[in-house]
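The following block contains the structure, expressed as structure tokens.
Only one protein chain is missing; all other protein chains are in place.
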Amino acid sequence: MPLVLPLLLAVVLFCLGVYGVLARRNAVTILMSLELMLNAVNLNLIAFDAWRLDGLATGQTLAVFVITLAAAEIGLGLAIVLLLFRGHGHVDADAARDLAEADEREESPT
Amino acid sequence: MITVANDDFAAGVLLAILALPVLAALALWALPVQLGERLAALYGAVVSGLVLVGSLLLWTPANGWIAYVSGGETLAPGEQVKPLHGVTDVPWIPSLGVRFHVGVDSISVPLIVLTALLTFLCCVYSLKITPRIGRMRSLVALLLVIEAGVIGAFSAMDLVLFFVCFEIVLIPMWLIIDIWGDDHDAPGRKRAATTFVLMTVFGSALMLLGFLLVFRQAGTFDLVQLTNSPVLDGHGVPLAAALLIAVGLAVKVPLWPLHIWLPDAHAKAPTVGSVILAGVLLKLGTYGLIRILVPVLPDATVTIAPYLGGFSTVAIIAGSLACLGQTDVKRLIAYSSVGHMGFIGLGIATLSPAGMKGALFANIAHGIITGLLFFLAGAIKDRHDTSDLATIGRALYARLPRIAALLTFACLASLGLPGLAGFWGEMLVLLGAYDPADSLPRATYLVFMVLAGLGTVLTAAYFLRLVRKLCQGDPAEHPAGAFAVDLSRIELITWTPLITLTVLLGVWPGLLLHQWGSL
Amino acid sequence: MIATVWRVAGVGFSLLLVLIAALLYGDSASQHAFLNSQIGEVTIGFAVRTDDLTVLLLAVVGVVATCVQIYSLGYLHERAASYHALVTLFTAAMAAVVVADSLFLLLIGWEVMGACSYLLISHYWERREARSGAVKAFLMTRLADVGFLFGIFVLGVGAGTFRISALDPAQIDPGVLTTGTLLLLVGVVGKSAQVPLQTWLPDAMPGPSPVSALIHAATMVAAGVFLIARLYDVFAASATTMTVLAIVACVTMLYAALCAAAAVEVKRVLAWSTVSQLAIMFAALSLGTHEGRHAALFHLVTHAAFKGLLFLCAGVLLHQVGSAAFVVLRRYTRRGRLRKALPVTFVTMTIGLAALAGVPGFAGFFSKDSVLEAAWEHAHGGSVVGWFVLVSVGLTAGLTAFYCMRLWLWVFFRTPALAGAVGAFEADDPMADLEDPDTSKLKDASWLMLAPLVLLALGAIALGYVDGLHLNWVVALASTVVVIFGVLPAYSLWSRGADPRPVLLEREFGVDRAYHALFVVPVRWLSKLSVLGDRDVVGAYVRAVGRSGALASQGFRLLQTGNVQTYLTAAVVGVVALAVLAGVIAS
């Protein structure tokens, strides 16, 4: 299999992930999109590893690390989403805007 | 060439007058008890008096400075190399190449004495006359910090140390304007203070870039080394460095069109603030030009000197014209500084002995005379609670005869009347412009000279206008207010030294000119 | 108390000057330098010298100043301290000019005189015309002084010295010499109120009369003449400068005499006559001959006496009557009171006017004669300048006689033709139809004021003879005839009660108005422009920087919506932008 095919697939996956992160409102969906991006990375790593065959299996090792990372991130992420839900009653990422810049009123220009 | 003389006594004195005001200011702030307003002023007067004494001790005869002779030229047979004295030179930040290197010579000593004198007088003045909101303790402490910073800048022999001292004064001055400034116009004084500090900071940052370029070329920040082996070549990096340094210092001078912070800052500042600002702080810029730009980057200076001269000439004319249109006495005096500093800039731009000495002389003279003018303006403002010409009214000769007479005297001195201190500097500057350094385009400088000469007429015009609008007039139309007290004793005491110096330097310019040897 | 101190000091100082002059009389010339500093190749500092010229001028200054100081004791009572102090300073400044051997000392005296004159002219600062006259005087002379300063530079740098005694015209490049002397001439023209910088002098009249006497007789305006006499070798070495001087002098003397002939105020007439007489001195100097210089100095001395006298007399009129305007004086005169109430003043003023007009036997006659003589000799030598000067001075003599006679008759004598009406001068006086003033209390001034008058009147006669009588009878006769030709029309007009004053002359040829439009108005505009430029151009940039900072700040705040996806989108866009930017810069 030519190297370019998995790479292309990875790029497509990554872009889908980016789209998902930017466009979806639901925080859980965003987390899933992030997962997609990380898996695109994994695909890349495996593909390069297979192409390189450097004997250390560096790519595969890193891919395993990334999977672990993803698991940890999702764990923490879901905890935060839960907290968000508890506080706001919803899990829409773009609706949590308590911390936006307040309107200013009495400022005089310098 | 600078040679260095070993002189432990002078070094000790110099370090003492650098450290004393800072320590005194810290002690003043740290005092747990609330000091009375007058006690604070007294404390300041004592400390600054000691500094004044110390600065006078530094004034040793028989030294001079001929460092700005550009790299290629050699000394004439009769000239001798005059030493720097009171030198302390220890490493400070080795990794950046910064040293704590201070020392004084005859260029810096008069300026240091001027600084000490004006600070002392401001403290003495504050014994009786304080800004309305009080808080004298902080005011005195800030004045002392400014004094230390300015003296540091005048004695720094390391570019970075100069830069640091240059910046030390900014925040105290900003506070002085912002807190003790014009109490009728809080947003105005805030704006003035902020404009002042921001423009100066930007300028000094540019200046720092220039210093760093110099460092890249020469590998040292040490002024003695840099003066003795300057960065030659008038193009490329040295030119960029010279431009950055010149622009940075020009903000402080201030040179047209970078002067825009000055009128507001002076007009809104309290009396002592205006005096220090005009009398001392502006000198940092011209001192920097003379001390750093000219000797360190001689060739590049030659390249930019005509532009410096041109902008200075514009400053003279534009400043004077702007003065003619002012309606506020403090603003008017502030604008007059633009014109006078333009003369100094022009003198430096001539790169000739006469112009350079003229600039140095005018530096001192402007400090004394403008200091006096701001004291007077402050006195008038205090008595009328406004500095607006129309509101103050006319015929001060009738209402406050002594103050009005002194104002007239100060105006005459400031417009460069021969026989008073203001004349010699401007005369020498014009002489320098008539006969600039060989490497400069003479025709251009002749034009500058003629324009600057016309500027002196305009200067006379606006000062006479001031006298006419303020001092003269029909007393019947402007009756004396009940509170208008003429010259008080403290005012007389404070101003006498300035008046004396104005006359003394006017009739005996050699007193200072000798200091600078056979430049 | 302070006033008394200054009074004593003033009189004492003037007497001291006379004493010094007497002591120095006959001493050989010497110089002495002090307080010098070396600037590059030139020396800046002070030096004094004594020689005949110094002694002469010191004596003149001393005597006139003494007269003025004593006279002022009676004349002036308010603000006496500052007045006497300034007059003393003024005298000292003139003395400095006279003894100076350093061009800088000379300049100091020169300009301090300007400043003192400014302060003295505005002595009555509650009066509008005093204020504006003072400012005008200072600014015009200051403008000229800039030229003077540049002249000092040119000559000093050209010769390598600022010592007058060391200035050697032979050592200076001719071009430099001409430039330098022409620039000095600018200063002289300004100080001595010659065309085109003449307008300040008549406007300086609101000052106290003794001050006018001092300015006009011995100090300030005479300084110009003195300067050229002092630097005569240098000036004479440049033919161009001398020609310019001659032209200026000739134009001025005629112009000023014409103006004087139309003035309706005693002091204004006298002011214009000063301008005119100074021009005569300059004309004599412009001949470039030794005789010319001698004649000029001779005229300077006699002029000091009779012009001082005349101004002091005008002062008495002002002091006793309250005004020196013709129209006011006529009110007293038509009752025939003025002459009788003020006998001493009348007599001394008559002497002064006679001397000014050049009536034979009076000092002015002899000095003017010597000018004419010098011009005549020079003209004989084939010099165009000589002829030019000769004709101008002749014409001026006639005009001078005319306006002296006019002044004398209108002020002191009833006009038979008008039978007691105010006559020719009431047209421009709003109070012309008022009742006649009470003339019974009019009396002559105190002896303090009259004594100087008598002294100077003696001088106005006797000084003509000190130089020895060596008249060229042809010239003397001719000038006498000219004087008679001047006197007769004045008499005839007066006796008919007419005083025709052409508008052109009355407005003094419109020079003042032209200057106002040409210089004052543009400067005002420029000043407005400068203020507005600072506020709306330079200041606008600064404000714009501040505003744009605030706006940008506001913008960034608005971007901070709180929506995390907005942030992420901005970030993704940022990555792309960075990549593109780096690619662009790299390639």
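Order of writing sets the labels: A, B and C. Residues in every chain begin at 1.
Basically, a contact is a pair of C-beta atoms (placed from the backbone, for glycine too) under 8 Å apart; a residue touches a chain by one contact, two chains touch by 3 or more.
Note that in this section contacts and distances are computed from a predicted model.
Colleague: Assuming one chain is omitted from the figure, identify its UniProt name from "Phosphate transport system permease protein PstA", "Amino acid/amide ABC transporter membrane protein 1, HAAT family", "ATP-binding cassette domain-containing protein" or "NADH-quinone oxidoreductase subunit N".
Modeller: When "Phosphate transport system permease protein PstA", "Amino acid/amide ABC transporter membrane protein 1, HAAT family", "ATP-binding cassette domain-containing protein" or "NADH-quinone oxidoreductase subunit N" are compared with UniProt, the left-out chain turns out to be "NADH-quinone oxidoreductase subunit N".
Colleague: Over the full complex, note down every shown chain the hidden chain is touching.
Modeller: So, taking every chain into account, the missing one touches A, B, C.
Colleague: Among the options C:A170, C:L469 or C:I585, which residue touches the chain absent from this view?
Modeller: For the chain that is not drawn, the touching residue is C:I585.
Colleague: Just to verify: which one of B:L213, B:I290 or B:L512 makes contact with the chain not shown?
Modeller: Considering the complete complex, B:L213 is the one touching the chain left out.
Colleague: Write the list of subunit A residues that the hidden chain touches.
Modeller: Residues in contact with the chain left out: 7, 10, 14, 17, 21, 27, 30, 34, 37-38, 40-41, 44-45, 47-48, 51-52, 54, 58-59, 61-62, 65-66, 69, 72-73, 76-77, 79-81, 83-84, 86-88, 93, 96-102, 104, 107, 110.
Colleague: Over the whole complex, note the residues of subunit C touching the chain we left out.
Modeller: 549-550, 552-554, 556-557, 559-560, 562, 564, 566-568, 570-571, 573-575, 577-579, 581-583, 585-586
Colleague: Against the chain that's been left off, what residues of subunit B make contact? List them.
Modeller: Given the touch definition above, subunit B has residues 29, 92-96, 98, 133, 135, 149, 160, 164-165, 167-168, 170-171, 174-175, 178-179, 190, 194, 197-199, 201-202, 205-206, 208-209, 212-213, 215-216, 240 touching the missing chain.
Going forward, only the chains that are shown with their structure count from here on.
Colleague: Would you kindly tell me how far, in whole Å, the mean C-alpha position of subunit C lies from that of subunit A?
Modeller: 92
Colleague: Where the CA atoms of subunit B average out and where those of subunit C average out, how many Å apart are those spots?
Modeller: The mean C-alpha positions of subunit B and subunit C differ by 37 Å.
Colleague: Residues of subunit C that contact two or more other chains, please.
Modeller: 546
Colleague: Could you check subunit A for residues that touch two or more other chains and list them?
Modeller: In subunit A, 110 touch at least two other chains.
Colleague: Mind listing the subunit C positions that touch subunit B in their complex?
Modeller: These residues of subunit C touch subunit B: 35-40, 42, 44-45, 82, 104, 107-108, 110-112, 115, 118-119, 122, 125-126, 131, 134-135, 138-139, 142-143, 146-147, 149-150, 153-154, 157, 523-524, 526-531, 533-534, 538-539, 542, 546.
Colleague: Touching subunit C in the complex: which residues of subunit A?
Modeller: 18, 21-23, 25, 93-94, 96-101, 104, 109-110
Colleague: Taking the complex as given, what residues does subunit C use to touch subunit A?
Modeller: 546-547, 549-550, 554, 557-558, 560-566, 568-569, 572
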